[in-house]
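A single protein chain has been omitted from the complex, and every remaining protein chain is retained in its original position.
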Amino acid sequence: MRVALFITCLVDAMYPRVGQATVQLLERLGYDVDVPLRQTCCGQMHTNTGYADQAVPLVRQHADVFAGYDAIVAPSASCVGSVRHQHAALAARSGDDGLRRAAAAVAERTYELSEFLVNVHGSVDVGAYYPHRVTYHPTCHSLRLLRVGDRPLRLLHAVRGLDLVDLPDADVCCGFGGTFALKNADVSAAMLADKTASVLSTGAAVCTAGDSSCLMHIGGGLSRDGASVRTVHLAEILAST
Amino acid sequence: MTAFLGMPARAPRGVGQLRGDLPFPAAAREALGNAQLRSNLGRATATIRAKRAAVVDEVPDWAGLRAAGAAIKDAVLADLGSHLIRLEEQVVAHGGRVHWARDANEANRIVTDLVRATGERDVVKVKSMTTQEIGLNEALAEAGISAWETDLAELIVQLADDRPSHILVPAIHRNRTEIRDIFRREMGRVGVPAPPHLSEDPHELAEAARLHLRARFLTARVAISGANFAVAETGTLAVVESEGNGRMCLTLPETLITVMGIEKVVPTWRDLEVYLQLLPRSSTGERMNPYTSMWTGVHPGDGPLEFHLVLLDNGRSATLADPHGRAALRCIRCSACLNVCPVYERVGGHAYGSVYPGPIGAVLSPQLTGAKDNPSLPFASSLCGACYDVCPVAIDIPTMLVHLRSEVVAASGPKPERAAMAGVSWVMRRPRLYTVALRLSRVARLFGRRGAIRRLPPPLSAWTRTRDLPLPPAETFRDWWVRTHGSP
Partner (left out) sequence: MNAREEILARIAAAVPRPVQVEIPRDYRAAGGEGRGSADVLALLEDRLVDYRATVHRVGPDDVHSRITAVLTGAGIGTVVLPAGFPAPWSPTAVRVVADEPALTPGALAGLDGVLTTCRIAVAETGTIVLDGGQGQGRRALSLVPDFHLVVVRAEQVVASVPDAVAELDPVRAMTWISGPSATSDIELQRVEGVHGPRRLHVLLVFP
């Protein structure tokens, strides 16, 4: 099965190790991974900040780049959410019906990493070993937009050596929210403070999630507070052996 | 040519309470500084969230009720005019009178004239966000008429000369000690004083409110209410409440004036079987609220001799005109979305500047006033989606917020941001340029200290005030891919 990696702009620029881990993991599981280099960004930031018009060309580009793959996998619930829940609507509002169909076709075959592993690959044990105490933060877009449910937790449970601890008030937003973190920085920081307090209360050494964006936010807060808890993307844990 | 064919008619400025004095981020900053407020809100919203979850979970057909609740409202909105005409016919047929108000000013004028015609200078009021929306109390005061709020929470708010902060629990920002102090200080000034040794026990506080208001109820001759539902088919009005002050207002006075947004109409009597299950469980987390009153026009020998229904537009038809925004008019004001909202929980209702706070306020207020008058509200959300999950009429608030953001940008987008967004989009459409741009981000490594960036210039300083930013990596993902997996 030819799988395209939808790397997402944030991972490409800031967290290449998350992309590398995703590639290693998928290759280890026997997939032929391709990274179409003409991909750039899904346009979510533009859409969610009110610049839908600027997002439409990015939707077109995305639909074009990823047409024809069996499966498209991304290590980000948020970006998959954008592809699945925004792209076709953006295309429809721009009045381009061909684009709407193309975007919908790509969306149908786009998976967030844990969805792909559990639903397409069909196994929760991916042969990982990670001897650390870990707590999992379900990001809003994985929880409520994609409804990945307990898939990430099942994957984490199957990792050898991993000690999984529950995060209190796990389903509450960490306060990232894209440009919300800048436009409403004070509220965002207040939400972050509660989230980092929850993380610290678990005694975990690692906080993981399915979105590098939220982890950048949580990790930024932990780092500023001088906490030793590290933020590690789910893909990195599942890739490690 | 007529006015309605031009710009959609929004709620007018200078009257009522749909616009704040400060943009949301500034108002929120003030609220965040109030530790008392935050702890009250945190405790209250956590309690009510848990209660709601418990009573919703015990309903096996909740999803079906929710789908019906959304569809019934959509059916009304798809043909609102016919439903209103039907409602009017039925109310009139049963001895009521119906008045139409294009906006807040007109509604205030209608109600003021109706009260004046009775010769009364005092009216009792029950639970009505709509009358707060239009600033009715202030309008009545200008005409020399005192409007007395009778919900316990509204009474607290009115006595403290404060503003409500929650749809359902307007005094959620006050704790028992503050309430006792307000009662002791203010009750005697306007009527029956608080008992001399009033403690902060909620039972005693409720008793004080009972005594204070009873004298008023027994002598009131005019009452003003809102309505939760109005049935087009039969002309039946419904008010849902807990304390009994609603029943007092709806049955004891001779004249009853009900002010209702035009979106509150439902098609048939049967439809109430849906909302009377959805509303109490979503709002107070009860299986049913203590009292629901229903009346149809005037009932000889039972209740008011005169009934007036004021149908209010005030920006609702303009909201209806937007196919991407009109679902906000489904809202039954249960406040479930407020209680689950992590933003609302931390800043409270006042920061939203409008009588409608929280997630629904962030979409409804800008729609009623036009996005230009409330440009910061659609951004007052992290788009976490908790509101959509709990909404009993399935309003997709996050998607609507995103839609309104684009309206705000279209109306008034800040110029540097617009240029930046256009620039980024332009680069992102050009993969080669984009690859180069990503490499250039490595420059930021120069700003770093000890593996992280701790200070950036505005506007990114908003990030680094409370958060570190990791250093960009030495090699982007795509460069690694090309290096390890072959040709570009």
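All chains are identified by letter, namely A and B, in their written order; residue positions are counted from 1 within each chain.
Here is the rule we go by: a residue touches a chain if its C-beta (ideal position, glycine included) is under 8 Å from a C-beta of that chain, and two chains touch if they have at least 3 such contacts.
Just so it is clear, the model here is predicted, and its values are computed rather than measured.
Although it is not drawn, the missing chain touches B when the whole complex is taken into account.
Considering B:L159, B:I262 or B:C337, the position touching the chain not shown turns out to be B:I262 (whole complex). Considering the full assembly, B:N40 is the residue among B:N40, B:S335, B:S354 or B:T399 that touches the omitted chain. Listed residues B:N289, B:S335 or B:S381: the one in touch with the omitted chain is B:N289. Contact with the chain that does not appear here is found for just one residue of B:A11, B:A28 or B:L320, B:L320.
Contact with the undisplayed chain is limited, among B:L205, B:V363, B:L438 or B:I453, to B:L205.
Against the chain not displayed here, chain B makes contact via residues 2-5, 8-9, 40, 43-44, 47-48, 60-61, 63-65, 67-68, 71-72, 74-75, 77-82, 84-85, 94, 99-102, 106, 150-153, 156, 169-172, 175-176, 179, 202-203, 205-207, 209-210, 213-214, 217-219, 231, 233-236, 242-245, 247-248, 250-252, 262, 269-270, 272-274, 276-277, 280, 284, 286-296, 299, 301-303, 311, 313, 317-318, 320-321, 326.
The rule is simple: only the chains that are shown with their structure count from here on.
Rounded to whole angstrom, the centroid-to-centroid distance between chain A and chain B, based on C-alpha atoms, equals 32 Å.
Against chain A, in their complex, chain B makes its touches with residues 24-25, 28-29, 32, 342-343, 346-347, 378-386, 388-389, 399, 402, 405-410, 413, 417-418, 421-422, 424-425, 428-429, 431, 434-435, 438, 441, 452, 454, 459-460, 462-463, 465-470, 472-473, 475-478, 480-482, 485, 488.
By the touch rule above, chain A contacts chain B in their complex via residues 7, 9, 11-17, 19-20, 23, 35, 37-41, 43, 45-55, 57-58, 61, 85-86, 89, 140-141, 143-145, 171-173, 175-192, 216-217, 219-221, 223-224.
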